[in-house]
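Of the protein chains in this complex, one is absent; all others appear in place.
Order of writing sets the chain letters: A and B. Residues in each chain are counted from 1.
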Amino acid sequence: MRRREFLGRAGAAVAAGALPLSGARAAAWPDKPVKLILPYAPGGATDLLARPWSEVLSKVFGQQFVLEHRGGAGGMIGTEAASKATPDGYTFLFTPNATMSVLPNLRKTPYDPMKSFDPVGRAGDLVTGFVIHPSVGPKNFKEMVEYAKANPGKLSYGSAGLGTATQMRLEMLKFKTGIDILHVPYRGSADALNDLLPGNVQMMNEINVLPHVKAGKLILLNINHSSRNPDFPDVPTLTELGVSDADVPIWYSFWAPAGTPKEITAAFNAKIVELANGDDMKGRMRAINSQVPVQTPEEMRAYLDLDSKRNADLIKAANIKLE
Amino acid sequence: MDVFSNLALGFSVAVSPINLFWCFMGAFIGTAIGVLPGVGPVATMALLLPVTYFLTPEGALIMLAGIYYGAQYGGSTTAILVNVPGEASSVVTALDGYAMARQGRAGPALAIAAIGSFIAGCFATVLIVIAAPPLTRMAQQFAPADYFSLMLLGLTLAVVMASGSIVKAIGMIFLGMLLGLVGTDVNTGNTRFTFGISDLFDGVGFVIVAMGLFGIGEIIKNLGDPERRDLVSSKIEGLMPTREDLRRSAMPIARGTILGSFLGILPGGGGVLGSFSSYSLEKKLSKTPENFGKGMIEGVAGPEAANNAAAQTSFIPMLTLGIPSNAVMAMMIGGMMIHGIVPGPQIMEQKPGLFWGMIASMWIGNLMLLVLNLPLIGMWVKMLLVPYRLLAIAIFFFCAVGVYSLNNLNTELYFMAFFGLLGYAFIRLGCEPAPLLLGYLLGPLMEVYMRRAMLLSRGDPMVFLERPLSLTFLIIAAVALILVILPNIRKARQEAFQE
Partner (left out) sequence: MRVRAGQDFATGILFAVIALIALYIGADYPMGTPQRPGTGVLPRILSLCLLGTGVFLIGKSILFGDVAMERWVWRPLSAITIATVLFGLIIDDLGLVITMALSMSIAALGASDTRWREFAVFLVIMMVGSWALFIWLLGMPIPLWPVRVPKFLTFFFG
């Protein structure tokens, strides 16, 4: 890979000097395998979303889109590695917003989400919501809020870890509704689900709970997304429930190391948008309870800015601290 | 009971020629990968996941599962032959397995590991077939407080495991737990003992510690000791276990299988305890506990059976609930998702062919591994005939590449160099690294469960005594500790009087 990077750098330099117009260069890209760096270990939600993308992109571009997992330090190690990769259009970052708009608000990161990366495209939003264990009693969102108000601190909520977007969702809910729910951090969402199913904790908000909702083992209270989940058409969104501006989106996206040729990121974005609008990708994403919003790189940058500010405010309001 | 119709369905799927082929490929690749220290099944499965898209869902999962248990077999081989454990369970195998290899009995050690694993695999498969749902419910009885007490019990077992000084073993457990705390604290996000190095934020990988302490430490010792190290390659007695070996291994295999089967179901780190507790049990039951660590075949047979049984039953939470209990199971789920199968409690009803086919393939896979591995033993043992001056360099290189392959992090090689130094120091100081490694594995888990239990009980420590499971484990731990320490105090007193 390093050798390829080296050759790629030489190639990019030659190309940059040769052609001022985009057509030829963007048309030639990609002429060798492209690496997508994932900042987490294989098998998690990020891997799950990246797999269909790598497969479809490999097919339409005729070059392999290889996944490289660089897990560790809550995603910081892989994200840092991607920020330092050669910006030649052959290395990209595939990440949830945790590393871009949550983590940098909690601790010093060795990269700057705004400056170290160029936006490429949105890869999928998770369409899921709060679930509750049936043994507690409440059958819908309103009953849950009433129950929590009547029994402050009695409910507990399992998150995938401190400073993850799923914790942010709980803090936002507490902040907006004024209810008291105990936050219990776990090492990843599978670990939390394990304690949720027997009712050791009573609430969660992750995609891996949805099959258990279908099986009747858990109750889905709401959807944390702008639209409902087609698999659960009767479950309302937070906005519909009258809790406005309370969504904390969990969104996945492609980023390029800063300085990657604009023609390449534009061509990549165009293809992502085209695929996201196609039925094949829509179907694949729906199967894993996701939707892909369509954005230009500029819109995506503005969206990151907005999301980062929202998380920063929430972290301050809820007094969440790391280190 | 429709067990038989289910099994018939499963076998009809698993013995189709193409699925048999994928099963064989998985087992074969897994064995080859497992033999390489550090290169684990997770990385291999991640690599092969895109390929499985072109297979049927059944073929894909059968092959992925094959890689997993194949790697377990392969890992034991390296532990026995050259004392390099690539994962937690092979640490125990290395203790007596490597001692046997040094006595020229690598063949019987490898064979008994394969036979023990096969028997355990068969039993665990049957267990999954007849009792997966009730076992899942049983595992769900475990709350964080129960896990804490189970881990505490596991640590007292580490004391039993030690073959030398008890005090030193206890010290090594404390040291291991302390090393295990390096990294980010899950409950508060604080970092501990990281010296500001971001590569330490997730702690040091277990494989790095194990390869450093065992593999590298051993190379250093042997290279400095030309007379002794040639013993490894000079005499090789028999490739197959004798009748006596088999007789001695029978009960340990049976006990290890049962112990491992039940611990493997627990998704919160129970599987780790399987091989460790089997070793401690065999040592306690043995008439000659003082020979453990010096090449007792019981110390290989029991833990290997326990390990393989646990590996097999760890599929249960994944199969019945769709919950991955470890990274390997997460990859299996990834394999399902690629084919548009959403893992969860409904798989058993919706995809019975897939579900039962995979279970049936486990049994077939185990049989294949036995057939594949027994003839290979001769070849492995011949490898020991390579002069040690070259073998040592090869082991060093495979450890280094293996560590680098984990995350492509250069710093992890420096960590391994450090643990190699430490490993050699421990050999010279007469300290055994196995209790340290168990402390390293269980210490952080114990802390997480303790604090989680306290959080959920809203700060009431009585939760550890009020829950029957937790209380039971605590009582067993206390009794075990007394049983171990009493004879030692008596012995120490006698020694003191003799002086």
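Rule of thumb we're sticking to: contacts are C-beta pairs under 8 Å (C-beta built on N, C-alpha and C of every residue); 3 or more make two chains touch, one makes a residue touch a chain.
What you see is a predicted model; the values in this text were computed from it and never measured.
*Asks:* Which residue, B:Ala14, B:Met45, B:Ile220 or B:Leu239, contacts the hidden chain when the whole complex is considered?
*Replies:* Spelled out, the listed residue whose C-beta touches the missing chain is B:Ile220.
*Asks:* If the hidden chain were put back, which of B:Met25, B:Leu178 or B:Met348 would touch it?
*Replies:* B:Leu178
*Asks:* Given the full complex, what residues of chain B touch the hidden partner chain?
*Replies:* 36, 39, 44, 47, 165, 167-168, 170-171, 174-175, 177-178, 181, 185, 187-188, 190, 192-193, 216, 219-221, 223-226, 389-390, 392-394, 396-397, 399-401, 404-405, 408, 410-414, 416-417, 420-421, 424-425, 428-431, 443, 447, 450-451, 454-455, 458-459, 461, 495-496, 499
One rule holds in what follows: only the chains that are shown with their structure count from here on.
*Asks:* So, what's the distance in Å between the C-alpha centres of chain B and chain A?
*Replies:* 33
*Asks:* What residues of chain B sit close enough to touch chain A in their complex?
*Replies:* Counting only chain B, the residues touching chain A are 42-43, 45-46, 49-50, 53, 140-141, 143-144, 184, 186-191, 198-199, 201-202, 267-268, 317, 321-325, 327, 329-331, 333-334, 337-338, 340, 342-346, 407-409, 448, 452, 455-456, 458.
*Asks:* Tell me, which parts of chain A touch chain B in their complex?
*Replies:* 41-44, 47-48, 51-52, 54-55, 67, 69-74, 76-77, 80, 106-107, 110, 153, 156, 161-163, 182, 184-187, 190-191, 193-195, 197-198, 200-201, 208, 211-212, 214-215, 217, 284, 287-288, 321-323
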